[in-house]
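In this view, the complex is presented without one of its protein chains, the others remaining in place.
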Amino acid sequence: MTTAQANTAEALGLQQRSSSPRARLLTLPAVVLLLLWSVLPLIVTLWFSFRRYNLMNPGHTGFDGLGNYRYLFSDPGLGMAVWNTVLLLGSVLVITIGVGTLIALLLDQEFYGRGFARVLMLAPFFVMPTVSALLWKNMMMHPDNGFLAFLMRSVGLKPIDWFAVAPLTSIIIIVSWEWLPFAVLTLLTAIQSLDAERKEAARMDGAGPIAMFRYIIWPHLGRAVAATTMIETIFILGIFAEIYVTSSGGPGFASTNLSFLIYRYVLMEYDIGGAAVAGLLAIVLANVLAFFLLRSFARNLDT
Amino acid sequence: MTPILRKLLLTVLGWIVALVIAFPVIWMVLTSFKSETEAISRVPHLFAHLSLTNYVAVQERAKYLHFAWNSVIVSFGSTLLALLLAIPAAYAMAFLPTPRTRGTLLWMLSTKMMPSVGVLVPVYLLFRDAGLLDTRVGLVLVDALGILPVVVWMLYTFFKEVPREVLEAGRMDGAGPLREVYNLLLPLSMPGIVSTSLLAVILTWNEAFWSLTLTTSKAAPLTAFIASFSSPEGLFYAKLSAASTMAIAPILVLGWAGQRQLVRGLTFGAVK
Partner (left out) sequence: MATVDLQQLRKTYNSVEIIKGIDLTVRDQELTVFVGPSGCGKSTLLRMIAGLEEITSGELLIDGQRVNEVPAAKRGLALVFQSYALYPHMTVAENMSFSLKLAGVSKAEREAKVMEAARILHLEPLLDRKPKELSGGQRQRVAIGRAIVRHPRLFLFDEPLSNLDAALRVRMRQELTKLHRELKATMIYVTHDQVEAMTMADRIVVLQAGVVEQVGTPMELYQHPKNLFVAGFIGSPRMNFLTAIVVSVSDARVALELTDGTVIHASLPASAVSVGHTITLGIRPEHIRLSATGSIGAQVQLVERLGSESYVYVQANSGEVLTVRVSGEVNVAPEEKVRLAPDSDFLHLFDAIGQRIS
């Protein structure tokens, strides 16, 4: 490093103070607790994954080699669960960011009562998952009493029994509804932070609305999209309550994701060993995603 | 198109979109004031005979207040605990950075990416053996750890905006580390701390996974209380709506009040 770089580092407050014991002492409680919280259970999970352990049959424990792994990988539910987890995440991301961008562009325009419309749109984000799941299941998607059924009957169609016909799609709709406001709010804030002079300069250069979006607004949204993707991924990978309350993962495994699969093992079959293997799989999947997402997010923070 | 016409069209469009998105919530609130028969009528009445009877019934039959109180204790308790752990950590990361700081921050966030179910087994067994199942203390602990990475990140982002020199001026004026944090850093980053707390309260209030798996009744918060309505015998739409409305109302109000700060907080300053 040259002197000039060292000076920049100094100006940015990036001094090396690794020797400072105070810094370490202050971060210690949080780091240690999180370490215990993330690493210790991981080790225990790893240990259980090699053991025969069913809560209904607590006397019958012992080393089981790869038995749990063989059992899990022969479980037809596993493949479904992994696929459902990925599909759920991918669909929700595409829907919320795609639709969210359109709505954010709309909210960026002047119209009467814009502030109140924005507040109204935010509502789903603050609704707890169990409530939104019940609300959609019973009052929106119910084949007899649901509002959607009423709408379909009104135009002469046969109502859909959502959770019987398309359980995963139904859950994707619910989760997208929950996360749409967050995407809208983030993208809107980013759009509004765009320098007005840059838009004016583009207009002077002859950019129409589409060119404006394509060359000026969308590139500016990069950071916001990265941040939204990361935050949504964090929460959606572990989606649980929405499934628990609506479809209980069914019919069959049609709407079971990894989270719910593990829950099934633990609290429905009391199979700790099997749950441990599924848990490990969930962690591996999360870490693969985390690796790519965090890397691009960290890069985004730098620029 | 004249500007006025354009604005009118945008107004209509904007309001339709907003109403469609908010419709389920609005519908639920309306239903909560109807009678059970009206609530399941195949042809919905928009405004039937509205009354408060459902609210009274929910409290009488299901002890709404008991669960609401659990929610308050758990969300505020875990937010407070997370802040206590996160403030010193975020302070050190923002003002005494080491080459490892960035890595530590990203690692913290990565623990949040690990789905809770991954650690459900050990945590469940640990809680069972420690007698923490269905206790508020246990849930406070778990929820605090769950939001800790987000809280550290948010505080870190807000602390970074406090000019370093102001804290140094305090040190020159004779302020020790505690004074520096208490008299200077905290007052200066108060808006950030408020929005961090707000988000932490919202996230823990709505946290469902641990509430559903680690509590049954004694310590169950509103998320678990509402879930119990999904059983067939509990299916009374109007009462369910009343209970749900009461469960989300406090957070809805809090969230609307702090919507601006939430964006910056939740995206860790990437979006301002």
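Labels for the chains are A and B, by order of writing; each one numbers its residues from 1.
In the analysis below, a residue touches a chain if its C-beta (ideal position, glycine included) is under 8 Å from a C-beta of that chain, and two chains touch if they have at least 3 such contacts.
Keep in mind it's a predicted model, so treat the numbers as computed, not measured.
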item	value
Identified contact with the non-displayed chain, of B:12, B:26, B:84 or B:169	B:169
Residues in subunit B touching the chain absent from view	163, 165-166, 168-176, 179, 183-184, 187-188
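Simple rule for what comes next: only the chains that are shown with their structure count from here on.
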item	value
Interchain centroid distance [CA atoms averaged], subunit A/subunit B, Å	15
Parts of subunit A lying in touch with subunit B, wherever the complex brings them together	13-18, 20, 22-27, 29-31, 33-34, 37-38, 40-42, 44-45, 48, 103, 106-107, 109-114, 117-140, 144-145, 147, 150, 153, 177, 180-182, 185-186, 189-190, 193, 223-224, 226-228, 231, 233-234, 237-238, 240-241, 244-246, 258-260, 262-263, 266-267, 272, 275-276, 278-280, 282-283, 286-287, 289-290, 293-294, 297-298, 300-301
Complex interface listing, subunit B residues touching subunit A	7-8, 10-11, 13-15, 17-19, 21-25, 27-28, 31, 39-44, 85-86, 88-89, 91-93, 95-100, 102, 104, 106, 108-125, 145, 148-149, 152, 164, 177, 202, 205-206, 208-209, 212-213, 222-224, 226-227, 229-230, 235, 237, 240-241, 244, 247-248, 251-252, 254-256, 259, 262-264, 266-272
